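The complex appears here minus one protein chain, its other protein chains still in place.
== subunit A ==
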Amino acid sequence: MSTSDDLKTKKDSVEAGDGSGGFIILFFIIGLVASLISGWLLFPKLLYSEKKQPIDFNHALHMELVDEGCESCHFFREDGTYAGVPKLAQCIDCHEEVQGESPDEATFVEEYVTKGREVPWLIYSQQPDCVFFSHVAHVKGAGMDCATCHGPIGESTSLKVYEENRITGYSRDIWGKNISGIKKHTWDRMKMDDCAECHVKNGVNQSSVQTGKGACFVCHK
């Protein structure tokens, strides 16, 4: 049953509504700004955990000492497979004894070399297991530079922080440092689109060598 009181309340609220138009816009803006801030700034912080490499490594220093560039340590095995991150066996020749003053060097020798333990390096460019990638096809076959995908890592004097995606467990370097996915260099991202971009540009054979199937099967066997 409606009374005059009820009518009054309704009227009030309509009036209030009219008066609160500015508020509505304000709240819209607050929502917008808050989500922009959290999406651009907070979210990346939350998405990635920061991990330190077990010990630091100076690529630049080593590059001066070796003859064959990256391949001196990141070499291809006789059967053409790629050895990836060096194993202790390769370091041991020079590092049986502590070299120089660096505390990381001391840890390396004490904790790993003497104990015969492999260093559990975190690999920035580790691709998901569903990706089939052949280094030999790119480096030897297509004559690409390591830096095209990996950047000038050989010039670095220390290892950067490893940012691990909390959902997928893979490194941030795959998506790229830039959260919006914009890249300046070829090595800024390692997503499928980046592979595809280059494959298309260079007219790479669009079928898998192993299966003869096309499209996806080139990289996903």
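Definition applied: a contact is a pair of C-beta atoms (placed from the backbone, for glycine too) under 8 Å apart; a residue touches a chain by one contact, two chains touch by 3 or more; residues count from 1.
Just so it is clear, contacts and distances are computed from a predicted model.
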Hidden subunit of the complex - UniProt protein name among "dihydrouracil dehydrogenase (NAD(+))", "Acetyl-CoA decarbonylase/synthase complex subunit gamma", "Branched-chain amino acid ABC transporter permease" or "Menaquinone reductase, molybdopterin-binding-like subunit": "Menaquinone reductase, molybdopterin-binding-like subunit"
Option touching the unshown chain, where A:A34, A:A142, A:V161 or A:V200 are the choices: A:A34
Footprint left on subunit A by the chain that the document does not show: 16-17, 20, 23-36, 38-40, 43, 47, 77, 79, 81, 83-84, 128-130, 165, 167-170, 175, 179-181
